[in-house]
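Removed: one protein chain of the complex. Kept in place: all other protein chains.
Now for subunit A:
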Amino acid sequence: MGAYRADEDYDYLFKVVLIGDSGVGKSNLLSRFTKNEFSLESKSTIGVEFATRSIRVDEKVLKAQIWDTAGQERYRAITSAYYRGAVGALLVYDVTRHVTFENMERWLKELRDHTDANIVVMLVGNKADLRHLRAVSTEEATAFAEREKTFFMETSALESMNVENAFTEVLTQIYHVVSKKALEIGDDPAALPKGQTINVGSRDDVSAVKKDGCCSA
């Protein structure tokens, strides 16, 4: 589906956020997808801001800017600023710890309170390699995803199972939403139409259509 391509050039930049309880594997999902690395250390996330990777969909280069929590979820202290401009989210739980799945409802509410209604959300059940320790059935999670109208995949960052698929699916769905929205741009109440944005020293725009790119659908 998606193909890797150099980061220098892209048609779309999408901000995607990772949320979920501490210890479910968000950082390893991120490092597996962007750097193909896995760490067995269980230390809370320190030092990781976000990572980027580009894929190609429909001849368009989609650059994903995937944000990690910096450990702020441990005591429910994620900033509302973390969600600004996010067009996609991975809602991650640990299939071996049922409490992390029970908290998905609260994480989803926090996400919906802070983001646009069009955000693409994928429920991700990580650590699916630990088959003998499974505490959340696939059926239970599928029912939740259907009820809450999110996508759903089970992954293993350790074994690289479905990690690529999960991110690629989210990015592809975001691209479809954005392409459709571009045709209706005049009706979008969430747009910030007036005044030029000024980034004082920052490196990348969040979730922007490249200036030279043209939207086609």
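Going forward, a contact is a pair of C-beta atoms (placed from the backbone, for glycine too) under 8 Å apart; a residue touches a chain by one contact, two chains touch by 3 or more; residues count from 1.
We adopt the following convention: contacts and distances are computed from a predicted model.
Undergrad: For the chain omitted from this view, which of "Rab escort protein 1", "2-oxoisovalerate dehydrogenase subunit alpha", "Mitochondrial ribonuclease P catalytic subunit" or "Trafficking protein particle complex subunit" is its UniProt protein name?
TA: "Rab escort protein 1"
Undergrad: Just checking the interface: what residues of subunit A touch the absent partner chain?
TA: Touch set of subunit A with respect to the missing chain: 44, 46-49, 70-72, 74-77, 79-82, 84, 106, 109-110, 113, 189, 192-203, 205-206, 211.
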